[in-house]
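Here's the structure we're looking at; comments come further down.
Of the protein chains in this complex, one is absent; all others appear in place.
Labels run A and B following the written order; every chain starts at residue 1.
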Amino acid sequence: MGPLIPNGIITGDWNFVIAILIGIAFGFLLEASGFSSSRNIVGVFYGYNFVVLRVFFTAVIVAMVGLLYFDYFGWIDLSKIFILPTYLAPMIAGSVIMGFGFILGGFCPGTSFTAIAIGKLDGLVFTIGLYLGIFLFSEGFPLYENFYNSGYMGNVTLTDVTGIAAPWFAFAFTFIALAAFWVTMIIEKRVRKNIKEYKF
Amino acid sequence: MMENTINNNKPHYINPYLGGVLLGLLVLLTVYITGRGLGASGAIKSTVVTTTETIAPSHAENNSYYNRFLSDDHSPMNNWLVFESLGIFFGGLLSGIIFGRVKKIRIERNPKISGKTRLIVALLGGVLFGIGSQFGRGCTSGAALSGSATFSFGGVIVMLVIFGTGYVIAWMFKKLWI
Partner (left out) sequence: MNRNYIFLTLLMVVLAAGTIFLKEEPEYQQINAEDLLYDVIQPTRYVTTDQIAKMIINKDPTLELIDVRDSKSFEKFSLNNAINVPLDSLILPDYQEYFGIPGTKVVFYSNDDILADQSWVIARRLGFKDMYVMKGGLNKWVETIIKPQEPPETAPETAFEQYQFRKGAQIFFTGSKIEAPGSSTKKEKVTVRRKKKTTAASGGC
């Protein structure tokens, strides 16, 4: 019964070996999908390359639906998995700042690692920027410590907050994602340039 | 439709939906094995904490942020995310080699701007993203992707706000990209 390591089915010593293997798979998929290029990534915001939409959204719905089936078959104990805690105000603020960072830098941390791997200097500079940003944040922490800790709602799920069961969210996300995929495909066909010229 | 044939100039990428399905399955597998999702910004944070602690240990201990991640038993680098992020680098390298994208060090930019501009903006972007990721308790991989996949309320919020903000402000920085 999953999750395997928290349930002791795999001992914690394997933790880091598994971490590296999973990371390799993650990095491989990111790079193979085209996320090692900043121009590919920001394409979704300018409508010339929808790879981020397609990969990201597909991954979310596959994982969501998959988790629900795993739970139904009794393969995983959902009460033992880590749910990201919600700190409402700081998370929103942080996400806005990350939005700016995303548009300016054209990367996010994971993709910047793959960019470094293939020799992209801008990826390396972005990562250095990440380091500096986190450093600055830590140094100035006392100034906004209260804000950082505000808005704590616990490790709440969508179901906890809305009372709507998880399958409905999975279905809603799936529906929206699939609709978005078809709409963007139709848009791309009309504006033919997206197909070849804007893959970097 | 999406052309995947190898073209001299155009890089060969896998079908994005295939990539997405595999990535989703990877997230599922990760949660199944470890009980947690993927991540990336945490590794950089661990690096920051470790270097600060090495250079100025008492300062690190007195700072209430560094302090959270310091432990007497082990270095902050002895951390799941650090190893996973190392894996990300090697996985990216492997894919780059296979698909022939590992080349000389280069700056990728919109030809309309200079390399210097690109680097400055990348640095700035990184700084902002770094700051934001701490407030946000994660980045797009950890909070948005893995958080949403596990139905976390915070994860979905992060995902919506990052991409929402991106769409709202994209026009301001259009010159950087197209």
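As a convention for this text, a contact is a pair of C-beta atoms (placed from the backbone, for glycine too) under 8 Å apart; a residue touches a chain by one contact, two chains touch by 3 or more.
Only a predicted model underlies this, so the values are computations on that prediction, with no experimental measurement involved.
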Check your understanding: Which residue, A:I5, A:A25, A:L68 or A:I81, contacts the hidden chain when the whole complex is considered?
Key -> A:L68
Check your understanding: Residue-wise, where is chain A in contact with the chain that is not depicted?
Key -> 61, 65, 68-69, 72, 165-168, 170-171, 173-175, 178, 181-182, 185
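Basically, only the chains that are shown with their structure count from here on.
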Check your understanding: Quick one: chain A and chain B, Cα centre-to-centre, how many Å?
Key -> 8
Point to revise | Touching residues (chain side chain A, partner chain B) in the complex | key: 2-6, 10, 15-16, 18-34, 36-39, 42, 45-46, 48, 50-51, 54-64, 66-67, 70, 75-76, 80-88, 90-110, 112-123, 125-139, 141-142, 145, 148, 153, 155-161, 166, 169, 173, 181, 185, 195-196, 199-200
Check your understanding: Where on chain B does chain A make contact in their complex?
Key -> 1-3, 7, 10-11, 13-14, 16-17, 19-38, 40-41, 43-45, 47-49, 52, 63-66, 80-81, 83-96, 98-99, 101-110, 118-119, 121-170, 172-174, 176-178
